[in-house]
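Heads up, one of the protein chains got dropped from this complex, but the rest are sitting where they should.
And then subunit A:
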Amino acid sequence: MAQANRPLSPHLQVYRWGAHMMASIMHRATGMALAVGSIILTWWLFALASGPEYFAVVQACLSSLFGRLVLFGITFALMQHLASGIRHLFMDAGKLYDLKINSLTARLTFVFSILATIGIWVAAYKILGGL
């Protein structure tokens, strides 16, 4: 195979870390996490369609401590992927390539995702009557 001797591009560890790099890596990582989230969504929809007994089992799993941790992670992944995805749409249109703006918007995606995740969970706990 010709592939064996092909030159490799330098891997992650040779670069100095920056917000833009973190945002790019997190975009892919959160995308993969959300793929797992889609399995959970399908499982939950299937449970809801199956009837009250199985729905109660799935709700118990998802509302356990581990279940809540997973859902919290998925909430963050969704908000980060959303913010970063919108930033990518602007970059696809040729905007945000100025280095300072690029770095600033990369940071802003994290500010948004952290605040949105906390906001969503505070709202959810308030509706549940837990806060």
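Keep this in mind: a residue touches a chain if its C-beta (ideal position, glycine included) is under 8 Å from a C-beta of that chain, and two chains touch if they have at least 3 such contacts; residues count from 1.
Just so it is clear, contacts and distances are computed from a predicted model.
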Quiz item: Name the chain not shown, per its UniProt record: "Succinate dehydrogenase hydrophobic membrane anchor subunit", "Quinol oxidase subunit 3", "Heme exporter protein D" or "Branched-chain amino acid ABC transporter permease"?
Solution: "Succinate dehydrogenase hydrophobic membrane anchor subunit"
Quiz item: For the chain left off this view, which of A:41, A:69, A:101 or A:115 is in contact with it?
Solution: A:41
Practice problem: Determine which one of A:56, A:69 or A:111 touches the chain that has been left out. | Solution: A:56
Quiz item: Taking the full complex into account, what residues of subunit A touch the chain not shown?
Solution: 3, 28, 31-32, 34-35, 38-39, 41-42, 45-46, 48-49, 51-52, 55-56, 78, 82, 85-86, 88-89, 92, 120, 123-124, 127-128
